[in-house]
Every structure is written in structure tokens, then in C-alpha cells.
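One structure is given below, represented as C-alpha cells, and several questions about it will come after.
As you look at this complex, bear in mind that one protein chain is not there, while each of the others sits in place.
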Amino acid sequence: MLTKGRGTIVVLPAVVWLAIFFLLPLAFILVVSLGSRDELGRIVLDRPSLDNYRRAFNPDYLPTLVNALRYALLTTVASLLIGYPVAYWISHYGGHRKALLLVLVMLPFWTSYLIRTYAWMIILRDNGVVNGLLRAIGLTSEPIILLNTDFSVVLGMTYGFLPFAILPIYVSIDRLDDNLVAAARDLYASGRSAFLHVTLPLSMPGIIAASLLTFIPAIGDFVTPDLLGGAQQTTIAKVIQERFLDGRDWPFGSALGFILIAVTMVGTLIALRRVRREIVGE
Amino acid sequence: MSDPRDGSRNQVEQALERYLTEQQMTRRELIERIGALGALVALAPIVAACATGAASVAPSVVAPTATPARTTAAASAAPTATPVPTPVPSPESELIVYNWLDYIGEDVIPSFQEKYPVKVKYELFDDIEVAYAKLGKDGSGYDVSFPTSVDIPRFSAAGTIIPLDKSLLPNIANLGAEWKNPGYDPDNTHSVPYVWWTTGVGYDTKKVTDSPTSSKALWDPRYKNHISMLDDYQEAFGLALIQLGYSANTTDTTQMDAALALLKQQKPLLRTYSSDTVGTMVSGDVWIGQIWGSDLYQINQENENISFFIPEEGGVRGSDTAVIYSGAKHPIAAHLFLNHLLDAKVSASNTNTIGYMGPNEAAKPFIDPAILADPAVNPDKAILAKLEELLDLPNAVDQEYLTRWQALKAGG
Partner (left out) sequence: MNRERNRFLSAYALLVYAFLFAPIVVLIVFSFNDSKRTFVWKGFTTEWYAKLLANDDLLAAVGVTVQVAIVAVIFSTVIGSLLGVGLARLRFRGRGSTETLLLLPMVTPEIVMGLSLLLFFVALFDSRGSFAQLSVAHITFCISFVAVTVRSRAAGMNPHLEEAARDLGASALGAFRYVTLPLIMPGIVAGALLALSLSIDDYVVSTFNAGIGNTTLPLYIYSAIKFGVSPEINAISTIVVAFTALAILFAWRVGTFRGEDRQASEDAEPTAG
């Protein structure tokens, strides 16, 4: 039963913290986005305007936004598809090793992100591990271009977000009562049918969480596409980064950033509401 | 501690006064330090000779340090012993240097710390632009750093860096003639040059066999998917503009559009826009790419098949400088450090380690002859004269370039 009143106290610490250390700083940047930069690169706020936002709605940026969305979507789908079976396996066959197996999933991610990405470069490059193996077996004579492609970007991003998908899905599957599936089987459901109609829907909160934790940060990931992608793989996050740094144009960069935030936020909320209503009935 | 951000110009005198009147209890320390410094000054030639001789990378340097006849060596080995109008104030106990990892000779800091009782904290950044974003008005507590030369005009105009006290920089005499009065900082009032480089084209001689001399080779469809350009809009546009016969620093938007069109033609052939040229060329993914001349030194350490040329159409050169921030809490130590960098042997040690040429004429005898002979790192004067120096562009012009650059990168 949902307990009234107490709810406010429970969420208060988080709300207060985020209000002070997230919303307030964001307000600062919002103010900056209404300003402009002067000759010396300093922010000038005496003539606030929406110019930066007008400039941001430049159709030239659209391909980068599309790229970001495309990669984020592919990464999320791939992470879910790859991650769900693993989460299921850990939950059902892990036994007393469950915790260990889970932590093993996380372990690679306690090394440096940059090193891992460089390692992928070593694996995927023209004279790298994969191409070397293919040549050794005799499958190819010329190297296949794997690095600096859409493939390498999605691969790298999926790799980076896999634990973010596996963990929430696992947490959701694990709490399911085995008896529910047993009951379905007793009622003559096939294994597959039991899975599709019992396990999968009941693990939906986990899937939703996994999607959120993957898709949203993936849109803002600029390092992976930058290092593993090529000339054709620029994303909106990189554009924003460049504006802030190379262009030293904090006002314009901020405006672009806010537009990205707004677009992603609205899209996510709409998707969430629809999914919740249709499937979970929350 | 008084607020160092008042933008006062007399940083050094103020600092000295501040230092002396600060804490009664440090007077004893101060005297001890002056004594120690005095002793060090007397021993400096020997210490410097031992330090640079022992730690020097190039074996050919060891012999010259023992020769007293070298006037430049003697002058640089004891900078504080040469006649200066005012007695050298003793440095603060700490110095905070902000730089890339390894972008400094291996023994530069150890030899500095041996010479002076200063503890050097070496703080790191990975991206000069990120560093700039952090610096704010006065350097945010960092003392010394190495911005690109094109950024000096706006830093000095904004008061982020202080004018240098030349009396503490006697080694500035070591600079080559062309560096005494650079365009970005007349008379080196606010900075001293650190290293310089050229930008050109690197190529794998095994894959690109016809010894190209023109930057048009970067548009050769034979090398599709194995070409790279630097991830830097000034460099990329610079190359295209020069190929078209324009200036790399042009403010003319029609010329910029022409360059953009040229770059757009190239894009489908490109493997990547990357400034990690060492990585891409050593791995073999890129056969021909726009690279900085000094990267060749490091590339060749892993792959000797890579060659370099400066396009016949021309090229650009740039430099990094050393500056002291207006918020620096250790300005005296900072000046002594800058002076140390200008020391002939220290400058040579820098070059020998990181493979970039310094502006230091007096350092040449101590530089590894292989580096001196390398036309990528040290092109001869005739070629140098053809190169354009990258300039600081006005904000509006900058934005014109950046917008086109982002359109180029975004376009399918």
C-alpha cells in the first residue's frame, strides 16, 4: 500500500541535494546560455537574448543529432538483447555464485575507460587482433576495416553500457517467484510460452530501468564515437564539447546543451508514460 | 594571504614584501634559505653540470658540459650568478606547473629542484582547451603553464597572465633571433617561447610509394579509408586554404567556403579526423595523414617507415609558450623556472626527450644531432620562411571557421 505523507520525508534528501547541487548550477548555465562571449572569450551578460537558441536550430546540426540517437538506440537494443540472457542465466543458474558472477560483470569497468577503448582499438584495427586472426586462419588476405566505422562505435558503446543493462535486469528477474513459472508450466504452457508470458512481462521494470540507464547516457557519450568512430561518425555531444572548448563559446554550447536536454527529456518521459500504461499498468 | 587577484602589475615586488612580512617565524627559514641558496649559487655550475650531464638523454651532450670555454654553458649553468641589477629574491617554497604529462624533458624538473629549494607540483591536463576553460581570470591557482602562442594576445589583454620581469630571466638572451620579438607577443613581454613545430604530411613509405610532395596527396582516392586529417579546425582549414593559394589565417568568408568545399570532397575518403597521429600512423590504419612535424620523432621510434614532408604549397607553424598566471602564488619561483627552461642545456634536454625543437639558439650544441638533422622536426631556414604562422583570430572570424568545421563534420 502506498503510504501517504511519509513519502515526502523519504525523498527529501535527494530532492534537496539535487536542487542545490544540480538545479542551481544548471540555472547558472541557463543564464550563461542567454549571454554571449566577448572578444577575449569572456561571458557577457548585459544583453540577454535567445540568439544562441536561434543559432542552435541550425539544420546543419541535425545529422549529428540523428547519429547520436541512432547510436544510442542501437546500443540500447544490443545491450538489452545481449544482457538479458546473461542476467537470466546468473539468476537461475548462478546458485551461490550469483554475487560473484555479478561483480565479475562489473570488474572490467573498474579499469580506465580510456584504456579499455584503446584496447578495442588494438583489437579492431587493420593490423589488430581480429584481422590478425582472420588472416592466420586464411579467411582474408586484406584487412577488413573494422575501426572508425559505425560498427566499432556501436560495439564500443554496447560494451561500455552492458553492465548498466545487466544489473537492473538481473535485479528484476531475481526477485521473481519461481513458483509463478512452475505454475504456468503446470497449466501446460511450454517453456518458451512461460518465459514470454510470465517472466518477461514481470521483469519489465528491470528492462525499463536498463533502457533508461543505457539510452540516456549513450546520447551524451562523445568519447567512444570520437575514439572508435571515424570521420563520418560525429555526434551532437562532440559538437557541444567542441563549442565549449575549441570555440570557447560557453553561451552557445550551453544553448545547444539545453536543447539536447529538453529533447531527450521530453522524448524519455513520453516513452516512459506510454510503456508504463501499456505494459506495467502503473 | 592577500588576494592575488587584484591584477596588480607589481607582482614580484608585492610577492617579495608579502613573503618577508608574512610570518615572523619564517624569518629564520628565510635566512637559512638565502644561505642555502647562496651556497647553491656557488655550487651551481658543478651541480648543473652533474645534473644535466648525468641525466642527459643524448650521450653527445656529456662532453661539452665539462668544457669551461663555452660561454653560453657557463652563463646558463649559473643564472643567478650573472650580474643582475637587483639582488635575486629568494623563491617561494613551492611551484605549481600545469602541463601535459611528459611534455617536458625528463630531468628538467629534477634539475630545477636541485638548483633551488622549490618543490614543484606538476599538475596535468589532457586538452589545452579544457585547461583554458578551467583557468578563469587568473589561472585558478596554477603558477606556470604552456598555452599555445595564438592565445597569448587574448590572455594578456584579459590580464590572465602577468608581464614578465626580465631581470629574473637572464637566459632569455639564449633565444634565437627570430624568437626575440614574435608577432603574437612583441618583445616577449608576457611569455617566453617553449617549443615550436611545423604541420605537414606524414606517410607510410611502404604503402605510399611515389614520394608525394603536394598536400593534394591527401585527396588521392587510392588511399581511401587510410587518410587522416588533424582534429583541429585551424589546421584542417589551414591546409585546405593554403592548397587553394590563400592565407591560412584568412578572414574572407568566400575563401573559407572554398576551403570547406575542398574539405567536403575529401571527407568520404577519410578514415578519421584525429590528433592522435602517432597512434593512427603507427598502427597502420592510416597510410597518409596531416601530422605535426614533431610527432614524426615519436612515430619513427615505433615505425621507421613513416616519412614526412611539408607540402610544396606551403604550411603552417606554431609554437607553445611558457607563461605565469596573474593569480600565481609563487611568482618568483615561476620566473626562476622559466629562466631554467631557457637554459641552453635544459632546453636541449627538453628537445631530446619530447622531440620538439625549442627556440633556444644556445641549446643547439647540446641537442641530439639526429633531431637537428631531422627535416620534420627541424626544417631548414628556407622552408621555415615559407611557412605561415598561425595567428589569433578575432572572435567573429573564429566562429565562422568553427561553424563551417562543424558543418563539415556533421554532414553525411
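Note that the chains take the letters A and B in the order they are written out, and that residue 1 is the start of every chain.
Here, contacts are C-beta pairs under 8 Å (C-beta built on N, C-alpha and C of every residue); 3 or more make two chains touch, one makes a residue touch a chain.
Because the structure is a prediction, the values reported are computed rather than measured.
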{"item": "Omitted-chain contact residue, chosen from A:34, A:66 or A:209", "value": "A:209"}
{"item": "Among A:74, A:154 or A:167, residue touching the chain not depicted", "value": "A:167"}
{"item": "Selected residue (touches chain absent from view) among A:62, A:139, A:196 or A:265", "value": "A:265"}
{"item": "Chain B residues that touch the omitted chain in the full complex", "value": "96, 100-103, 121-127, 130, 133-134, 136, 140-142, 276, 278-279, 282-283, 298, 301-303, 354"}
{"item": "Chain not shown, touching residues in chain A", "value": "1-8, 10-11, 13-15, 17-19, 21-26, 28-29, 32, 82-83, 85-86, 88-90, 92-93, 96-97, 99-100, 102-116, 118-120, 122-123, 129, 159, 162-164, 167-168, 170-172, 174-177, 179, 191, 202-203, 205-206, 208-209, 212-213, 216-217, 219-220, 223, 237, 240-241, 244-245, 250, 253-254, 257-258, 260-261, 264-265, 268-269, 282"}
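Quick note on the criterion: only the chains that are shown with their structure count from here on.
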{"item": "Interchain centroid distance [CA atoms averaged], chain A/chain B, Å", "value": "38"}
{"item": "Of chain B, residues touching chain A in the complex", "value": "127, 129-130, 132-133, 154, 157-158, 225, 229, 232-233, 267, 270-273, 279, 283-285, 394-395, 398-399, 402-403, 405-407, 409-412"}
{"item": "Chain B partner contacts - residues on chain A that touch it in the complex", "value": "37-42, 60-64, 121-122, 125-128, 145, 147-148, 229-232, 234, 238-239, 242-249"}
